[in-house]
Every structure is written in structure tokens, then in C-alpha cells.
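A single protein chain has been removed from this complex, and every other one stays in its place.
In this document, chain identifiers A and B correspond to the written order of the chains, with residue numbering beginning at 1 in each.
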Amino acid sequence: MAEQEVLLEVRDLCKNFKVRSRKIGESAQLLHALSHVNLKVYRGETLGVIGESGCGKSTLGRCIVGLHTPSSGQLVFEGKPLNFKAGGGQGKALRRKIQMIFQDPYSSLDPRKTCGKIVEEPMIIHKTVTDSAQRQERVRELMSVVGLDAQHVHRFPHEFSGGQRQRINIARALSLNPDLLVCDEPVSALDVSIQAQVLNLFGRLQEEFGLTYVFISHDLSVIKHISDRIAIMYLGQVVELCGAEGIYDNPLHPYTRALLSAVPPSSPFEEKKTIELKGDIPSPIGDQVGCPLASRCPHCTDRCRQECPSLKEQEPGHQVACFLYES
Amino acid sequence: MDELILEVNNLKTYFFLASGVAKAVDGVSFQLHKGETLGVVGESGSGKSVMSKCVIRLLEKVGRIVEGEIKFEGRDVLSFSEKELMAYRGQDVSMIFQDPMTSLDPVFRVGDQMMENLRIHRGLDKAEARKVAIEALRSVGIPNPEARFEAYPFELSGGMCQRVIIAMALCCNAKVIVADEPTTALDVTVQAQVLRLLKNLQKETGMALMLITHNLGVVWDMCDRVMVMYAGKIVEMASVKDLYGSPMHPYTWGLLDSMPSLSTERKTALKTIAGTPPDLRLTGKCCNFYNRCPYAQTICTECVPELKELAPGHLVACHRQNGVERLEREEGSDRG
Partner (left out) sequence: MEEKVLNGSISKEAQAAMIRKERTANNAWHKFCRNKSAVVGLIIISLMILMGVLAPVLSPHDPNQINVLQTYLPPFSEGHILGTDDLGRDLLSRLLYGARMSIVVAIGATVLGGVVGILLGLISGYAGGVVDAVIMRIMDGMFAFPFILLSILLVTILGSGVFNVILAIGIGNVPRFARVVRSKVMVTKNEEFCNAERILGASSLRIMFSHILPNTVSEVVVYATLCVGSAIISEASLSFLGLGILIPTPSWGNILRGGRGCLTTAPHIATISGLLIFIAVIGFNLVGDGIRDVMDPKMKK
């Protein structure tokens, strides 16, 4: 396989939030949303990011698009440090290359603007198309690309269904011809049949425009279907990273195994044995010592409680952060 | 299955809006037996949530049950007095909603809310109620129930809150639990725990469970029978094994095909149902699915298909399937 170009590299990314303590007198603590995340995203691929609530996948997505500033670590895009605030128009140029699709189709569109104005706006902001008539033409083009009726340019968001609003979101993001699209649970709020339509749309657009996706979701079936590689996150860290087939054929990390076993069966004839992790997810607030899964893992050892394992390659293209696999 | 506990006949619930009448539930009939789990599958606008609210009679003001009957243990629910309704809702039938965080009153402690229920419905005094409540919390797998008893809802996670609500349903010895997407807002591992809890409890107490969901995987896991709803009507009803093995309604086929499962081939286009669900103000005059159905014919635009038993225990509402030539399902994704 030819060496793929690395479009985005996440190096040792950490993101902490200050949490005011409830008791008076106690100083503020840190919520460790992301801890030492290392990832590479190759051009043209779909990197799926999966995890449960509190794992940091949304925070990761927001750091990539610049909604959060990393506490430490670096984001490198096309070989250069990612800095949206860079002067000389460079910051703004970066905005054209990286866009985001949000989870909630209802709140991600300005309720007071028509569909046409929403899709048109990025072109106005970045002055990519200065002629008004040409802009209108491009808006209609984008709407038909995402499967919307071009006659509906004058409708307001509340006159569209959830699936259609997500299409408007996608049309808006596409208007700048981005390279990288961060999709934060874009189909989670949609009905199943609409979800399938939108997933197909994502696939089609990737082929047509050569897009790269970082696809965040909590639904394993969706992630497996759409991703080339998958990163599994738990409590702010990436615990396993490999190709989509590999995760399901050969999950290595205990958390991955538990997660897979918890997925509802795909037929009434399937007998599933759930691997249960005892206890609850530990708190991300305060110092994090040892492996994030330590308190719940059936294979926990003393070393796991004291040291935190880092991602190491076990097989070609398959990385795991677990002491079970370290000799 | 054993005796009938809940029966719904030709239920019609309409919403009277300024722009027209939305037929949210348009002639739904089904039966629920003791110890049985009935799955209700559908997407937005199918009427599944409205129907579940009708069973417990918690409908919004703008909606009205215009026709039909609901019978619980043979008694007519729709003609209950206020007092009977209170007993019905608290003791006989319990409801679990989708969002666990908003189902509990945020300004009262969890224990107080549970005790309130017990004292009203079972007439227990404070000390007894507290004992029963803590036992119930323990039986739903909440660690350290005495501490959780004193907690406020915001101190508990989503999964924990759902367990508390299930415990509340248990305490009052509910005979039927209506669960409207109880695990949709929960993580997948927590979902597995909560569903297993429900299953175990059902085995122990013999209660009936009506499980409303859009996730077919949950249906395969939990349900005995399942009904598929679309635009206010039931389009197919069968045992879970029959629905999986030989689904007959084109909408069911579409639904099954649109769901990526772990065994679906990656990176292929999913077979989708074209179009979007119809506006409920326009439905009811013909087959509600015709505009998205690849097999529709003129008859489908003219009259409403009736729900007919096309195989033992397997009901389908489709003109084509009812006709001379049965439709064959096109093979979509892998059906391993």
C-alpha cells in the first residue's frame, strides 16, 4: 500500500477544564477531558472515534476545529502547526480547510435565517464567490448535491425535518471545499431510515470530493460501517487504534471487548454474553493515576493501578494501550 | 403466553392543531399478556410514543382519544375516575421515560420521591416505606443504596437514574411497565445492564413489559413479540423470530436494510427507504407508505390496507402482500 499522506496529526494532546468545587474553601480542580492523545489522520480516509459519555471524543473534535484551545500538546495540519488565530489571512484560510458537522440538527442552524442564506454565508465571509448571482447558483448546486430540493432555499430551518437539516449543515460545510470534515455524532439524532440516507450521503461525498472524515459516534455499528480506521477512547485516552475490520475480528483491549459485547444482538437467534465491567466510570476530575480502566478491569494488576500504559503497536496497523500485551 | 392483561382496541388519538388534525394514532389494536415483552418499533411520527402515553393516559391537552378502548385486566381504562386513575398509574402500570434526568424531580431527594410513591399507593408509614425503598434500590443493582437514598437526582448518572425509576416501578408492584425508549439516552454498556435488569425482574415478578424503541437490536434481545408502526398505524406484528426470519411488509424490509449491523459489509451504500415520513395531517385515506414503497400500485393510493393474519401469529397491513402474488424480498445486506 502506498504511503498515505498524513493530513492531520494529533501529538500528545491534553485538554483540561477547571471545575469549581462545590465546597467553599476548596480550590478549583481540573477535569481531564483529554490526556496525551496521539493520532494520525490520513488524507482521504475516515477515522472513526468511538467511546461512551465522558470519553473525550467530542472534546477531541472541538479541539481539532479550534473551539477549544489545547492545554498542552500540538495539532499539526498538512505539516504545519494548526493555528486558527494566525495572522495574514492564514488563520482564515485554515478555516476553509477544516469544517465541522454537529450532532443536533435543530440548534446548529440559525432559526432566523433561510436555508439559502445559511448555505451562502461562508462564501460571503471568506469572499470566495463575490458575485451574488453566482453565489445563488452555487447554493442551488450544493443543495442538490446533498439531496435537497433547490426550491426550498427560502424555507426556514424549522420547516425542514431533522434529516434535511443535517443536509443543510453538510451543504454549508461543503461550500468552502474543505479537506477535513469533523463529524460529531452527525446521525445520532436522526431516525434509522434517515440515518441510512445521510450515511450514504457521507460516503458519496467522500468519493466525489476526496474528503477526509474524523467521524465521532457512540454507535459501533455505524462506526464500523463508515470508518477505515477506528480509535476507541475511554476517559480521555485512546485505548485502541486499528483498522475497522481488526477491531471487530480481534479486539485486544479489555474495554473494547466489553464494549463489543454490550452491543445488542443483530438477530434474535444470536446468543450474546456480555462482559461486564464492575463499577462505574471513575471521575475525570482530579489527578489521574494509572490505567483509566484499572478499577473496573477484570485483568487489573498492581502495575495497572500505578502506571498508565501508552499506545503500542501489537500487529501492523493495530495499536493497544494495555499492559496485558507488554512483555 | 398466559392471561391477557392489557388490551387496546382500535385506538385513535388525534391532535387538533390550527393547521389541521394530525392523526397521531389511527386505529391501533394489540394485546399484552402477563410475563410477555411486546416491542413497539417505529420512527418519529409513527405514533409509538403517543400510544404509550394513551395507555397511561398522560396525553397533552391538544391531543384527544377520539375512538377506541383500552382495557386493563378487563376494566375500561378510558372511563376511570380520578381516584381509579391514580391507582392505575401508580400501581398497576408504570412508565419509564426516555430521559432519566428529567423524569425525577430535581429538588427532592431520590428517597423522598420513592417514599412518596409508596406511602400514597401502598399506604406504608415512613419507616416501612424507607425499608422497602432501600431494598428496591438494592435489587436493581445500585451499590450502597442507603447513600443513594439520600442523594439528589443530579448527583446520579443517567443509568443510575433509570435504575431508580425502575426501582420505583417495582416497589409499587407494577403489573405492566411501559418503557418509552428507556435506554436511548444511555451509553451502550449501561444500556446492556439496564436491559438485563429489566429482563431479570420480569422473570422474577412475571410483569408484562411494553418496550418502545427504534433500535431493532434491543428488540431482538428483549422482546417476545414486536409490532412495527408507521404513520400512526401498525404495519406488521409478529413474533420476534418471525419478524427477523420472514418479514413481510416493505417498510419492515426497508427498516431492516437501513440498519448497519456489525455483520454488514463495510463501506457499501446502505439500502435506504427513499423520501421522508408523511405529514400526519394528510394520512389515513390510503396506505400511508405508498409514496416511499417500491412496490406501490394504484390500489395503494385508494384504500387503507387492513391488518390481516398472513401466517400464524403474523399480521401484515399491505395490499400487495394480501393479494394474489406475494412479494419477494430483495436481498439487501448480509443476513447472516
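Please note the rule applied: contacts are C-beta pairs under 8 Å (C-beta built on N, C-alpha and C of every residue); 3 or more make two chains touch, one makes a residue touch a chain.
This structure is a prediction, so every number in the text was calculated from the model and none was measured.
Set against the missing chain, the residues A:Q4, A:N83 or A:S107 yield one that touches it, A:S107. Of the options B:V40, B:C171, B:A296 or B:V316, the residue whose C-beta touches the omitted chain is B:A296. Residue A:E121 is the one among A:E78, A:E121 or A:D228 that touches the chain not shown.
Remark: the residues of chain A touching the chain excluded from display are 65-67, 92, 95-96, 98-100, 102, 104, 106-113, 121-122, 125-126, 155-159, 161-162, 169, 172, 176. Although one chain is not shown, part of chain B still touches it, namely residues 17-20, 44-45, 278-279, 281-286, 288, 290-291, 294-298, 300-302.
As a convention for this text, only the chains that are shown with their structure count from here on.
One finds 31 Å separating the Cα centroids of chain A and chain B. On the side of chain B, the complex with chain A involves touching residues 43-44, 143, 157-158, 160, 187-193, 195-196, 214-215, 217-218, 220-221, 240-241, 244, 254-255, 257-264, 266-267, 269-273, 276-277. Within the complex, the chain A residues that touch chain B are 52-53, 161-164, 191-197, 199-200, 203-204, 218-222, 224-228, 244-245, 248, 258-270, 272, 274, 276-277, 279-281.
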